[in-house]
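The complex appears here minus one protein chain, its other protein chains still in place.
And then chain A:
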Amino acid sequence: MSDPKDQTIDITVDFSGGLEILFSNEKHHELSVPAQDAEGKPANVGFLINYLCKTLMTDPRADLFVLGGELRPGILCLINDSDWELEEEDAYVLQPGDNILFISTLHGG
């Protein structure tokens, strides 16, 4: 059995509503993310958001996605197609196979 620190979880992450421009213009991403955060706690959506900024974001304008370490107000998050407000928001612990969708409401048309 490998070190729990090296374990990963396979999830899918989608961006829409204009957010994809921050992530190499790709809407759909299949990722293996660490199962634990730096403190050894199970990875949650709050961890994922900051992890995405560090590893997946290709645009320097991180403040279009996070503000003060949290998801920028005006961006919706859906966990397996459910409003994250019904799923403990950023405290939701990632499960294998989860789909996390971020939709920006901030862009005009």
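The definition used in the following text is that a residue touches a chain if its C-beta (ideal position, glycine included) is under 8 Å from a C-beta of that chain, and two chains touch if they have at least 3 such contacts; residues count from 1.
Just so it is clear, contacts and distances are computed from a predicted model.
> Could you tell me which of "Ribosomal RNA-processing protein 40", "Autophagy protein 5", "Cytoplasmic tRNA 2-thiolation protein 1" or "Ribosome biogenesis regulatory protein" is the UniProt name of the chain missing from the displayed complex?
Cross-referencing UniProt, the chain left out corresponds to "Cytoplasmic tRNA 2-thiolation protein 1".
> Which of these touches the unseen chain: A:35, A:53 or A:76?
A:76
> May I ask you to list the residues on chain A that touch the chain which is not drawn?
Per the touch rule, chain A residues meeting the hidden chain are 16-18, 21, 72-74, 76, 78, 81-83, 85-86, 88, 103-109.
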